[in-house]
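Sharing a structure, written as structure tokens. Questions coming.
Note that this complex is displayed minus one protein chain, with the remaining chains in position.
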Amino acid sequence: MENRAIFSGKLLPCLLILPQLAVSLIFFYWPALQALQQSFLVQDAFGLSTEFVWFENYLSLLQTPEYYHAIGVTFVFSALVAFFSLTLGLLLAVMANRNIRGVQIYRTFLIVPYAVAPAVASVLFIFMFQPGLGMIARALQRNGVDWNPVLNGTHAMILVVIVAVWNQISYNFLFFLAGLQAIPKSVIEAAAIDGARPMRRFWTIIFPLLSPTTFFLIIVNITYVFFNTLGIIDTATGGGPNGATQTLVYKVFQDGKVGTDLGGSAAQSVILMVIVVALTAFQFRYVEKKVHY
Amino acid sequence: MANVTLRNVRKAYPNGFEAIKGVDVDVADGQFCVLVGPSGCGKSTLLRMVAGLETISSGEIDIGGRIVNQVEPAERDIAMVFQNYALYPHMSVYNNMAYGLRNRRMPQPEIDTRVQEAARILELGAMLDRKPGQLSGGQRQRVAMGRAIVRQPKVFLFDEPLSNLDAKLRIAMRVEIRKLQRRLNTTSIYVTHDQLEAMTLADILVVMNGGQVEQVGNPLDIYQKPATTFVASFIGAPPMNLMPLSADELKSQLAGDSRINDAGILGIRPEDFVVSNETVAGGIALGLTVEAIERVGAETFIYGTRERDVQGVAANPGELPPGEVLVRIPGAIGPAIGERIRAIAAPDKLHLFTADGRQRVGP
Partner (left out) sequence: MIEHRRFGNLLPHLILLAGVAIVAFPVYLAIIASTHDNTVIANGQMPLYPGSHGLETYWNTIVSGTGKTTRQAVGVMMLNSLIMAIGIAVGKIAISIISAYAIVFFSFPFRMTAFWTIFITLMLPVEVRIFPTYKITSDLHMLDSYAGLILPLIASATATLLFRQFFMTVPKELVEASKIDGAGPIRFFWDTLLPLSVTNIAALFVILFIYGWNQYLWPLLITTRDDMQTIVIGIKKIIDVHDALTEWQVAMATAVLAMLPPVAVVVLMQRLFVKGLIETEK
């Protein structure tokens, strides 16, 4: 930030920065600190007295089996969505990066899911997968699959994974396409002259050069699955059946809505904050490296 | 209508670095002053201090009889042409020129007159509606000039305005700028690192080095009588030959010169040599072995090694220590590589400096 031409005056810059600082302090720092504080407190059933209990809320959280179950669900959900949406995004981007006709039209269609709200995407798929009337549900049932996401946990998970993958493809496609277009043509041509066939070129040249993009997208996809899929889960399964699709974030939301265990809910929030900060810090450190690469 | 006077101007940064170490310059009304020096010598900083874009640590800057140390750039009645032109990319050529006038609440008819007049002078009439992005480098340079002249300021400031142009255009624009300045007769301060540009433009030339003024004066005076070895090597291309000599060596070369009683540096410009077997009274003769030759048509550059004892040339050169010497002679003929030659210089072509190079002692 050095070496900028700078205006003098102290009052004006303070006035200019004030709105954003105010909004950040009121709606970001204050709640974040409150969550932190609350996670160390226990409140009695009537909300009359509170007691400072150190890490008791965290410890009791770590003793509930449902919490571990939610961790497991989150892990499976993230892994599946990240894997499929990245693979499909990359495949489509590689194809769209060929010098073929109509790329603009393909691209226009492929970015549409980004604009669809997760909750709305969920509704589109519920319609197709609704037992009894959904087109795909009926096709599955005709072929002997007893499809019922309302009762079958695996089916529910498959449903939310499909919605999330569909919703996230555009993003991965666009970033992979940008990454591919940034690879200098001459490098690929040199590899061709060196006798590498297209598949070999992809795995030995293009994919390694694309690794910064891939890495970035893995982090972004995990963050997406953590937070943005809440609308999908809430609309499609409500976390069920039997917690089969209850992720960590969704559990915070559900427990908080019930509102009986403020301390426990706050402790969950704080743990999530730590996870996100760790992911972000990881990403920043990596981005820093990328600059030198 | 203004003179510009700098009195003991200094600039020190908070980290202690002294960019300008006390500069005194006096530019009379209507004069064209050029600040020249290598990069990092402080010439741009000094110009920006005159503009008001850098603060002054101590000393005084006086524009037209008013001390402007504390005056905002906009109030100093100056106009500046930047190296990268700093045109407003989103405004048309017309608006680029009119912007400063509008900010000063000049009536629109007056603005229009001035912009049209500037456009006519700079031949920008057909381009007034274009954006800077649609112009060539030379045209952008002219718009930057136009933005300065519509203001009719007391002083023009130029910060290496030609360095982004190709060589041919640079020469053309150099001539344009000089003609324009003569015509408007506006006091100007011009920063460049190109000594040829400096020599051709300046009424008054300020040679700077390391935050200090090495020499101020008329360009030809500076060329003919450089005050320090730095000026001697910076002004003139190719640079002056400088030979550090002991007192004895100097005495043997310049016998009878009463000023010599110490070691010093002897300087001779490449173009002041003549290849000849004659001797010059009071002058100097060097025995050289030709190492390399560059023929550029109109003239020839001879890179020679000075030798203690060169066979076949007349006596007395042998007293000098070995070293490289550049000789520049007119025409395309000249010696062959490996040939031994004798280069002589007349007494009035010699420059003598103290051993530290900071002071000229003669002639």
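The chains carry the letters A and B, assigned in the order they are written, with residues numbered from 1 in each.
Keep this in mind: contacts are C-beta pairs under 8 Å (C-beta built on N, C-alpha and C of every residue); 3 or more make two chains touch, one makes a residue touch a chain.
From a predicted model like this one, the values you see are computed outputs, not experimental measurements.
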item	value
Omitted chain - touching chains that are shown	A, B
Hidden partner chain, touching residue among A:108, A:211 or A:242	A:108
Option touching the unshown chain, where A:96, A:206, A:222 or A:267 are the choices	A:96
Where the unshown chain meets subunit A, residue by residue	1, 3-7, 9-10, 12-14, 16-17, 19-21, 23-32, 34-35, 38, 88, 91-92, 95-96, 98-102, 106-121, 123-128, 130, 132-135, 138, 150, 166, 169-171, 174-175, 178, 185, 188-189, 192, 198, 216, 220, 223, 226-227, 230-231, 234-238, 249, 252-253, 256, 265-266, 269, 272-273, 276-277, 280
Touching residues (missing chain, whole complex) on subunit B	48, 51-53, 72-74, 78-80, 82-91, 99-100, 103-104, 147
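Definition applied: only the chains that are shown with their structure count from here on.
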item	value
Centre-of-Cα separation between subunit B and subunit A, whole angstrom	62
